[in-house]
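Here the complex is missing a single protein chain, while all its other protein chains stay put.
Then we have subunit A:
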Amino acid sequence: MTTPTMQTAQQAKTGRKRRIRGDGVWGYAFIAVALLVYAMFTAYPVVSAFFISFQHYKPLGSTFTGFDNYAATFRDPLFWKSIRNTLLYTVLTVPVALVLSFCVAILILPLKRRLQTTFKAIYYLPVVASGVALSVVWLWIFDPMPAGIFNRFIAVVGAHNQNWLGSSATAMFSLVIMAWLSSHGASIIIYLAALLGVDESYYEAAELDGATFLQKLWHIVIPFLKPTTLFLLVTGVIGSFQVFQNAFLMTGGGPDNATTMVGLLIFNNAFKYFEYGKAAAQSLILAVIIAGISLFQFKFLGKDVEY
């Protein structure tokens, strides 16, 4: 004699067994690989960093230090300076990068497929090129002596040669120029893919109504591309907050820490001074800041975005 409740439970159990015995097993097997890799190379380091942030880390035995690393970070003027530098860099680079990528994608869109692919490849090339190699080229462009490319360029308009990377007045601006003029490949391709997804009928209808290019851009393209823009904005801000390579290779954070970004500061604490606890604490603070900004972006910019 079985009650209805027991029957339901029995059925559920049998169903689960069936799912596990069938194709479900293979589904779990496939997920397990990705999950294992994620657990080992993403989740474990994050959890480990969390514990290390409360320690004075040493390979032969760490000591628990409570919130000392966090307190030291909040007291450190260099940390706040690096946050300010990173914010400034983000504000100056991300919006311009988005506008540039959008404009290039718009310009490429009407081209024939083969030409489109050629331009996509050209713009994507810096993404696959070595950052170190690119930095060498940029160091040559920013050569402080009169023979430097930028200095020759400004000499045409009668300006004196500038110590681009060696002066606090121009070092950050030089890194920003570098960001403006390189590596928009991924954003261009994403924008282009989104543009190709806009149904032709919208443009045709607008043309029938006598819409100009700018009107089509404003009333059709931009609203349709809002989810793409939000995605690129969020990932761009995250990437910009984690920026490290340019400052490390071009200025080393100088002069007078004018280009010390928070990523570089964390790197220095971890790999230069072996202060892994402090570096881990700073990484987690940075993660919280990035999460906060991303939430803010989703909340205020993603209100009418549908995926």
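In this text, contacts are C-beta pairs under 8 Å (C-beta built on N, C-alpha and C of every residue); 3 or more make two chains touch, one makes a residue touch a chain; residues count from 1.
Heads up, the rule we're going with is that contacts and distances are computed from a predicted model.
Missing from the rendering is one chain, named in UniProt as "Extracellular solute-binding protein" (options: "Sugar ABC transporter permease", "ANTAR domain-containing protein", "ABC transmembrane type-1 domain-containing protein" or "Extracellular solute-binding protein"). The omitted chain makes contact with just one of the residues A:Thr42, A:Thr118, A:Ser168 or A:Gln215: A:Ser168. Within the complete assembly, residues 26, 29-30, 32-33, 36-37, 40, 58-61, 78, 139, 142-146, 161, 163-168, 251-257, 268, 271-274, 276 of subunit A touch the chain that is not shown.
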